[in-house]
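Here the complex is missing one protein chain, while the rest keep their positions.
Chain nomenclature is as follows: A, B, C, D, E, F and G, assigned in order of appearance, with residue numbering initiated at 1 for each chain independently.
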């Protein structure tokens, strides 16, 4: 079985790449999905394709709805949803995705720094794991998907 | 029919009271629900009832899970979910509730000031109405529930 | 048990009133619901409450989404959905409601004149009854809800 | 991942072909589905296979129900539903499909000319994108499926 | 809490009355529902209300679909579905109702004589109780709803 | 796309083989499933594997439940459910399967002779097609799956 | 709103009574439900009503299925499920109910002594609160339902 993992949230650091490299190195049968992470394309996709809007609200609205075609579909197909909150910005879309995934019953992994723990307590309370680093997410996937845990199962042949 | 309206989000201003007074004045058959809005009780409910936790993370976790018993149940029973974003704070729980309600297919009304429009575009894109004031929410409910619209239906007898 | 019947579609004739009078005369335990039928209010509700839009598309969009808060909620709560297609206009919202109700598994009664039968064949194919007149709808409800059929059960005491 | 896109509605122009050619040219991993578009076959399939009906209503009914086996199944399996309204005819089946897809929570793209905007406002209000041309639909799919947006992501290697 | 019990199947003996009397005598908070049991009305309801059909197949079809408005709605609302198979006739509608209820996850009580046990084994295998008599059904409801079991709880005050 | 078709009901004639040959001849991308059709194995599977039962009722019960593991799973995975009623026997399991499939929203094709039409009217009323012969079922599948209709689309290249 | 709380599990101590008294004293709008707690009636209900079984397995089976009519229905209707594990016995039905409730998305409160914490870790991991005493459960309900927390909200008027 191939697992589908949706990577939601912060788009300014290389966390998705680090997870991608980690699961590749571990040889995990996972398919990583996520939103369009090109910031300007994500903001302008609605008006670029469907026509300009003089009012910024509708400019944003058209883009956000086009993005929703992708994000809601992929979250709906995911086996696990990982949501990362970065250091900056409001990131309400990340929290929205976490709530959306929770209501669909998707196992949720949340990733953030300690300083946001109190503000994110409701989100964390809906998660099955709270991680700090992409490497921890890779280890979680390695354990969940392949049953491998460093220091415990090393050197064993893990049958699927 | 009595409509159940869940009021999620910001707990530091009187917006819930203003909606409560507005729907009472309009005589709307609505039942307003929401989270526990006593800030300290909301933070401490887990440890106060179930035992202290030396680690702040678990202190928060216990409380957030106890609050989730209430909030997820009431969102699940709501006909309409209203989510207000205030001027300050991260308010990730508000965005989480919006995502949760959206995934359940609940009609969503979002309330926030113009300055947050861009940051909230994904949340707004999932909403059926974006309001600025509690009074607008009352007018929305008056129209949606009773079919009354000031300047249009005044003086008419509106049958249910 | 009280049955909830949603009356969707055409708003220019008195068909809803005739059904209302018929079920009242028959003493049926039914609760009739439907969209806001005040044409101008229905068109303008979005901008009247939430602010004007210079672009007619968004004017319409805001209003249609506010109306959707009411219509989707009430269709979702209905036991039976009746959709009437009138003589004129596109009435795409009526067909949309029929499809919406069908996908939710709601028993569907469609009402229209013979001349529209071919154009409505896909909608009729999803219905459990195709009627011509409000009086037929009343008779359907009398039979479905109370088990009474003129010429058959007259004079019998029909227990619930 | 291969996306499945259901193309509903008008069957008299070449819009499905233009979308088919566009997604092929863009190399998108999409599977296009839709109703049987042979008009006479679609009208007569019921009686041709299951036996003639002297009454036109039942002739239509048998055909529409046979078509429903295909259309409801494929809409149910679609990731995205595109509904096109043409210049002519009632096209109630298109609006029915839009409502059906909306109730199933399928992302909806509606395509029609400006002149139908007011009559289609309830349908548009349920859509995540409103397009005018098949080429816009192709661009939407290119963005949603592959994350490519002309003028923004050109020349980049877009990993899945 | 009031329990809703749908009584499906055979309409030629007094089993529904005997259950009705039994639950009344036991003072159970149950609401009994079922199909229209007037045989001729049930056969002719479609044509009597919506117009005659020369072809017997469509005569039956119209009636069966009108009856389905009632039966599917009430089965969908039932807490428990009781299906009785009588001595005679094919009674395919009874078995259909049993399958329909089973797929909805409704607790199923089947009632039939011993001679039909082999032919009904698939239906019985989906049931949570297989009874012979209406009095056994009453005893089942008395136990399930009120927690009372003759010879065990007699003389005790059973709180809800 | 490969369509999965569940063939329920009568096991004493060669109708499944005729459908199998017909779809093979037509080159349809369909996967045919169904119950175990070896009569004695089907009756005895429970006791043969899990241990004898002196009481015939439990003998039957164990077998029927083991068969249900297969039948409910395969009906749940089917795109279309075909149910055939033969000339003889009670065939309550066929009607049960029809009801089960109907409640799951599966498109239903019912096959039976004219003489059973009245007794099967409730089952037929839940179907999207009522056929007499396996060859008609093959033609239905050819049309539904491939869009081919003899006398209409012959000689055309039908793209998927 | 009245909340429905299902009390599952151990039947040999007075914990249900203590919760009943506690919520009554607190004036909470809750409706408490649960299994039949009369041990012998619960064991024998199947054979007492439906006929004796010489084989103990089927004696148990008939009773367990009759009890399931009650327990699955009431768990399905509950807003919150409380599961108590006592000091003794296997109590697999309690763990089964916890899993059943969790899969339905019911908020789960688990109650047990510290010594069982490790053995119950998977059950606790699915819960939103883990309590030791009935009094804690009452305090949880008082907070969740009424928003009251001793030491925090005392003396305040808590509006619904």
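Basically, a residue touches a chain if its C-beta (ideal position, glycine included) is under 8 Å from a C-beta of that chain, and two chains touch if they have at least 3 such contacts.
Quick caveat: nothing in here was measured; it's all calculated off a predicted structure.
Using the touch definition up top, pick the residue from A:25, A:52 or A:149 that touches the left-out chain.
The one listed residue touching the chain not shown is A:149.
One chain isn't shown here. Among G:1, G:52 or G:125, which residue touches it?
Here the residue in touch with the unshown chain is G:125.
What does the interface between subunit A and the hidden chain look like in terms of residue numbers?
Residues of subunit A in contact with the hidden chain: 1, 3, 79-80, 107, 109, 128-131, 136, 139-140, 143-145, 147, 149-153, 156, 160.
Mind pulling the subunit G residues that touch the left-out chain?
56-57, 60-61, 63-65, 67-68, 71, 85, 89-104, 116-126
May I ask you to list the residues on subunit F that touch the chain which is not drawn?
Listed in rising order, the touching residues are 4, 31, 33, 36-38, 40-41, 44-46, 48-50, 62, 65-66, 68-70, 72-73, 77.
What we mean here is this: only the chains that are shown with their structure count from here on.
For the chain pairs A-D and C-D, which is connected through the larger number of C-beta pairs in contact?
More contacting C-beta pairs are found at C-D.
Going by residue numbers, if over half of the contact pairs line up, that's a repeat, so tell me which of C-D, C-E or E-F repeats E-G.
C-E
Where subunit D and subunit F touch, do the two copies share over half of their residue numbers, giving same, or under half, giving different?
different
If you average the Cα atoms of subunit D and of subunit G to get two centres, how far apart are those centres in Å?
Centre separation, subunit D to subunit G: 49 Å.
If a residue has to touch 2 or more other chains to count, which residues of subunit F qualify?
none
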